[in-house]
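The full complex has more chains than appear here; those shown keep their coordinates.
Naming follows writing order (A, B and C), and every chain is counted from residue 1.
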Amino acid sequence: MTSSDPDRLRLIDIGKSFGPLRALDGVGMSVKRGTVHGLLGENGAGKSTLLRILSGVFEPSAGHVEVDGVRLSGHGPVAARRAGIAMIHQELQHVPELTVAQNMFLGRPLRTAGGLLVDRRAQERAAAQALAPLDAAIDPAAPIRSLKVAQRQVVEIARAMMEDAKVLAMDEPTSSLTPAEFDRLAVLIADLAAKGVSIIYVSHKMDEVFRVCETATILRDGRKVADVALKDTSEAEVIARMVGRELAAAGHKGFAREEVVLDVANLTRGSAVKNTSFKLRRGEVLGISGLVGAGRTELLRLIAGVDRPDSGAIRVENKPLALGRPRAAIAAGLGLLPEERKRDGIVARRSVRSNIALSSMHRFSRGGFVKKRALSRESERLMRELNLRPLDIERPIGQFSGGNQQKAIIGRWIAAGARILLFDEPTRGIDVGAKAEIYALIEKLASEGRSMIVVSSELPEILRVSDRVLVMREGTIAGILEREAISEEAIVALAVPRSETAAAPSPTLSATGS
Amino acid sequence: QDLAPLNSDTEADRIEWSALQQKFGEVPKAAEGTRVGGVSKTLTNEYWRSLGEGYQAYADKAGVEVVYQAAQSEGDQLGQLSIAENLISQGFNALLFSPQTDSNLQPALESAKSQNIPVINVNDAVIPSAEHYVGNVQRDNGMRVAQWFLENRPQGGKVAVIEGQAGVFAAGQRTAGFTQTVTEGGKFEVVASVPGNWDRQVAYDAASTVLQQNPDLVGFYANNDGMALGVVEAVKAAGLQDKVVVFGTDGISDAYASIRAGELTGTVDSFPVLTGEVAMEAALRLLGGQDLPRVVSTPQALITKDNVESFAVKGDALREVLLKQAAN
Amino acid sequence: MSSTDSLATPRPARRGFKLGFGLRDAGTLIGLVAIVVVFAALSPNFLTERNLLNILQQSSINACVALGMTLVIIAGGIDLSVGPTAAIAAVAAAAMMVGGAPILLAIPAALLFGMACGAVNGILVAYGGLQPFIVTLGTLSLYRASALIYTGGNPIFGIPPEFRALFNGAILGIPTPVVIVAVLALLVWIVLNKTPLGEYFLAVGGNEEASHIAGVPVAMTKIASYVISGGLAAIAGLILVGRLGAADPTLGNLWELDAIAAAAIGGASLMGGKGSVIGTLLGAIILGTLRNGLTLLNVQAFYQLLATGLIILVAMLIDRATRGRG
């Protein structure tokens, strides 16, 4: 019997080419039953591609997959699922108009009336049960479009957990989650592993990887560089093997000046953002922290003119800003890096260059024509600086890895000459190397006199980049911490509503109120 | 060169079809290999298919080749133009056009003229610069029906018109002919004149709505037979078949059958097969160098249950009936 | 500009979903009511029971076609070939009946023809990978040509009276077509809202890739939508044959536009993933009401055209204004 074979999953000699590009080259990997196995690598290393082959979304150009020693027969998501493979996708895969429960049971609905009808009630019950340990506040009957990214990610996790799989592949499951939620997820992962499920865990957050994984495979440029047992190694060593060089740890550098460039007064929109006022100085990096649903994304959208506030005023460099108009905000020197990259950030079919150019057509056109040469030169320069991989600005942006897409959008605002950058989870899904680059970039931009607001759910990131930290709680400012006062404890103390303990689920959107 | 814009209904330079033989003698023998092209509106209506049969029948007799093409749907103006142009470029000797609109075949007409290819406008829409026209008087269709009402319903009453496609020449003329004639005495009132778009279903719906508002209606006039047959069904569905008369136009075979069955009251037959034959005859006369009047008018007759059998004959028998009628 | 954003909707949308009658449908209803009020004020005959039944009867064929269209649109497609599909089914049934086949054979045969036409569309879209618009534009010609060639362009008369009675009678004073379409609408509503297939329609139209990844049989779902659309078009064709007593190969001309308009007025998004059975029914009734009212008022053809265009636009704007953005 193969079940005595300790290797639950084997990937054998997997290769995958996208046209001329070799995304994977002879990658082999095995995962033992009941273990949590990390899959590490920089942006574009091929992690997602490998997992998508595993889950039947891509057909490999070479190699095959074995589960419990049995070679996967056939391709496609259904075959993979039948073999016991479940997956959480990096790019969230859901149907916006359907409810949470419907999305969780998509493709294999619970049936009633002899299999004719969908048993909606049973689905909602089961969904609620699966969601409870992660975020009890999510309403299984709410359409998924009404959820925030973080909640959608929770739904995605719960859906995969529900599947009773032998192998669970998690591609950056916590990219939008806060540490508190990761804690809850870690417990569930441990439970599953204890039941014999093999888990592949992809994340750019090294602390998470070291906490949940026992072993790991490191990819670089589509090739395997090492299999490691994590207890025998260190974070720095792993990062060095991923990136191919040592990363110097850097401390915070501040460039804040006196002059106020952004003055937000009494901004209010529904219950998402209530009466919020603060100031941003030239060269300053203002971190905004808070729990999921605290209103950070909404605040940035209001400032950037994407949504119109019910009341309040914004002054940019001492001039009043017309509210609710992105173009006005951009003209005033603001730029928003949205949280939901795929929906709000990129035009997938267009090239990186076109995506960069979108906000600065005025700069890159003369006499009604696009200055293609200048645009290409500038884009190429920016992308080299941001280390876009592969460095091909003519390629449709949709074909890049998530992290590289993020770099292109940052490039968009630099190209547009934005003086105040609003970063919503800027390193979501970005690898450690690139993260360091982005931090350096933030510092460089600050040193040039640009100001930034950085919303992040990663406390280390907030600590690393912020001159001051604004903590939001339920749509209001819970407090502002000056540089000296910034600490994880101080932030958490402000972020968590008083009535709740740290372990309780965070307050969320479609909560009971309405 | 400077022809006045043609109005086929009023043009003075005209001749009855039955007088052709008498006035111009025998049809000249067509040269070997003569090819005549017919461009029709659509083949989805029996009327136009019958016209083509007429072309074919006469051409067969005269030993000339005929090609009969139609646009893919009614209203496909440019498609029809392409067809006409393609026929010209293939070197046809004479062309018979039944245009979608008054203007859409104009360029083909011009290019034919410049190559001295005779063109005959056969029925329906009228190209103002056409030098030759064969067909019936559209207004007359409606007038004949109106006449019937004046004679058979002397007490007057409410009548309704189901019109063809808005903006089409034949529809406008038939409607106008009916409406003006029937209201002249002041006894009839046209309570509704609504579009049926040449469509049986639309006509049915319109007729049932009209009936419901005017249960005391005396009769309908529909601009073609397809619509009239839809109206008949609406009248039956309203249970008013004994009170409301329905007239159509064109004389398609289904209309004849319906008249025989006592459902459709009557139709104005414009004898498309014969019209086709006459048109082909005219084409051959033109090719033979005869100088025909600008308009050759073809016969029409109001067919009702009383005379349906006498007109329900084909070919030469029909000719005889019509010649006799023309002689009266 | 966006103060009543999507934020406001989750709750009501959810409740509405359960009742099968959402906020969006309420908007359509208001549009309809506005039109009815105007016509009632202008024509005394408009608000009679008989005329209202008349409107329902006149809307029933479009409603029937539009139900299928709604499913296709929800699943991310479009079906321009409904008219010719109906014609093929009608002609087939008529030819069989005239040839002596029993009604109970002719009707299912017609349905099969309609569904086969739909299946061809669906297969070309799902497996051929072609755009629905262009596929059904092609089959629009193809199917129409088949009907015309088979009949030589002539309508088939001589439909047995029992058949006509079946499709053109009345049940408890309500015209049979209205009853038939009401039953069909209920079925379609159940399929859409209660069955896995309905969920798949919404999913495939809403996010095809996610559906594929989730294991939804995407191709079969698309094909199913076209097959149902073809079947419903066939039924519409039969109803019309019952009404007119003849099967005309040119039957169903421009039905696709009316059906799409009904679905769109009823809130279906041509981008897929969104649409409502009740909305579509209301949309069909709006269009039927328009025609009926304008005929009652004996508006001249050109002005009917003008009014139709204007009223559609105004109704949509009212609808839009009442339900906010969405």
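List of remarks:
Operating definition for what follows: a residue touches a chain if its C-beta (ideal position, glycine included) is under 8 Å from a C-beta of that chain, and two chains touch if they have at least 3 such contacts.
For clarity, every value in this text was computed on a predicted model and none was experimentally measured.
Stoichiometry of the full complex, written with the labels used here: A x1, B x1, C x2.
We take it that only the chains that are shown with their structure count from here on.
Averaging Cα coordinates per chain and for the whole protein, the chain whose average falls nearest the overall one is C. The chain with its Cα centroid farthest from the Cα centroid of subunit B is A.
Per-chain Cα centroids separate subunit B from subunit C by 35 Å. Centres computed as Cα averages put subunit A at a distance of 43 Å from subunit C. One simple way to say how far apart two chains are is to compare their mean CA positions; for subunit A and subunit B this gives 72 Å.
Multi-chain contact residues of subunit A, defined as those touching 2 or more other chains: none present. Across the complex, subunit A is touched by residues 1-3, 5-7, 9-11, 13-14, 17, 190, 194-196, 198-199, 202-203, 206-207, 209-216, 273-274 of subunit C. Contacts from subunit A toward subunit C in the complex involve residues 55, 57, 77-78, 81, 89, 93-99, 102, 106-109, 111, 116-118, 120, 141-143, 145-146, 270, 272, 307-308, 310, 324, 510, 514.
Touching subunit C in their complex are the following residues of subunit B: 43-46, 49, 72, 163, 166-167, 191-195, 199-201, 204-206, 208-210, 212-213, 226, 229-230, 233, 237, 253-254, 257.
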